[in-house]
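The block underneath contains the structure these notes are about, expressed in structure tokens.
All protein chains but one are shown at their positions in the complex.
Moving on to chain A:
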Amino acid sequence: MSTTTAQRTGFGAVLWDYLTTVDHKKIGILYLISGGFFFLIGGLEAMAIRIQLIKPENDFVSAGFYNEILTMHGTTMIFLAAMPLIFALMNAVVPLQIGARDVAFPFLNSLGFWLFLFGGLLLNASWFLGGAPDAGWTAYAPLSTTSPGHGVDFYILGLQISGAGTLIAGINFLVTIVNMRAPGMTYMRLPLFTWTTFVVSALILFAFPALTVGLFLLMFDRLFGSGFFNANMGGNSVIWEHLFWIFGHPEVYILILPAFGVFSEVLPTFAKKRLFGYTAMVFATVLIGFLGFMVWAHHMFTVGLGPAANSIFAVATMAIAVPTGIKIFNWLFTLWGGNIQINSAMLWSLSFIPTFTLGGMTGVMLAAAAADYQYHDTYFVVAHFHYVIVGGVVFGIFAGLHYWWPRMFGKILNETLGKITFWTFFIGFHLTFFIQHFLGLMGMPRRYWVFLADQGLDTGNFISTIGAFLMAVGTIVFLINVIVTTSKGEKVSGDPWDGRTLEWAIPNPTPHYNFKQTPLVRGLDALWVEKTEGRKEMTPAEPLDDIHMPNASILPFIMSLGLFIAGFGFIYQIDNISWLLAVFIGMGITLGAMFVRSVKDDLGHHIHKEDLDKGAGL
């Protein structure tokens, strides 16, 4: 089946292949393309924000429009750029790292992606339909419940649909890592990127339901006349803040932990040393995951929870600095005495350590509840979270893309262009955000569309905007790099970095079925164990046999499309009751597709062992 697809290489065939694929490698590429697309949109919004703030009392955009781009910048970057780009890496790498032929539920994997994409498209459709959400990415009630127009409704429905996709993806990775590990791949032999994926999936499982519930309550308040967050009707707007941050704080660890995983793969590979303190790294990851659930109120110190609550949440938050510190030192000790090779992936990883440490330091400062009354809602907070999210997550994604690009696309990204991207982006980043610490300390509030002249804020904001342009240049050079590498780059071997983990034991290009024979894992850094004993390949754990693979399906796409249509129905039924028709049609499509999936047996197909040598599934 896969061979016939490979022979028809017209555009339509490729499109159909990607619309129906359940192959984790292709879904990874889909996540990469759509996450990259939303990253560019979020970046454009960031540029608009910085241009507006380049000089005092600028009027590049109107106040209302500024609120929209500001809201959409945060929402897009977190939910539609960072999350999918991380899922791109997870999909591309995790099944290979554990020696599996696919994820546990390939159909659900595809469904998770299409739900995310249609949710993101629904959210961004608001730009063309009367205005985007404008209540901040946190959508605090009562601002969000009273915001006029349909912007916030698009936020609710868009995030609800893409959130369902994320939840599905998280569960899928949990089951995959529990059940699909190759023989010998015990938990304490899992590569650290797989470990962080595992912990992150558990965080998704426990944190996203809080967002789902919060969004449902908000949806009923806005669209169906309930009053959960309306004090006049006996509701309480603070409940939204609690629900949002019970989800929101674990969410930032959902973003950062996989980046930690990437660095824990890149640093040992290019220092030619095993990761220092592997066990400590694993337990630090798990501990960060657990503690992450008990600190949400540090976003709410100024709400008035009282000194007892504030103190306890302050101490709990500071406690997280301990496992994070353990990780920082372990990375440094991994480098110590290593045979270090500097390339683009390594540059991103090395620069991450000091950058993220700065973000961590301001994090501890913000955790001091009393001091937070000074920092709250100023640019100090903006500087802090950009240091951890850009300095941690975005650097991690860049490092991961440079590192795994040969695994995903068979070619190494151009080093010169990679270094130009790194230096422009790195310098631009610090130029943009370092000064914002001081702008915040001088009292510049976040989310305001103008500032006044001669208050000591002019130069700082100007410098910040220059930095943003440098980051944009870095991003554009990266895009050029992708195009240049794709068209001119040379195909490399399956193991271009002299890697340590299982994903480098596979030939290039990666076969459809990943492993011809499931490998036998004999230690941490499975491939390295074989290399030290003079072997070039993994020892197989099974004789050559027929390979069972899942069938492609268009149903995930149809299910997600149905919810997308129903989303519009929910949003507009408040204006005109006949829009309920869209709800029925959309839900009908989704439920119909689910019904078809349930009653039609789909047992997958086999690649026969006789055909394997003839190159089937390549």
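One rule holds for everything that comes next: a residue touches a chain if its C-beta (ideal position, glycine included) is under 8 Å from a C-beta of that chain, and two chains touch if they have at least 3 such contacts; residues count from 1.
As a convention for this text, contacts and distances are computed from a predicted model.
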Omitted chain (choose from "Xanthine dehydrogenase family protein subunit M", "Cytochrome c oxidase subunit 4", "NAD(P)H-flavin reductase" or "sn-glycerol-3-phosphate import ATP-binding protein UgpC") - UniProt protein name: "Cytochrome c oxidase subunit 4"
Which residue of A:Phe293, A:Phe333 or A:Trp579 touches the chain not shown here: A:Phe293
Residue among A:Val14, A:Ala63, A:Val178 or A:Leu332 touching the omitted chain: A:Val178
Hidden-chain contact residue, picked from the options A:Leu143, A:Leu223, A:Ile312 or A:Met442: A:Ile312
Where the missing chain touches chain A, by residue: 174, 178, 202, 205-206, 242, 246, 290, 293-294, 297, 305-306, 308-309, 312
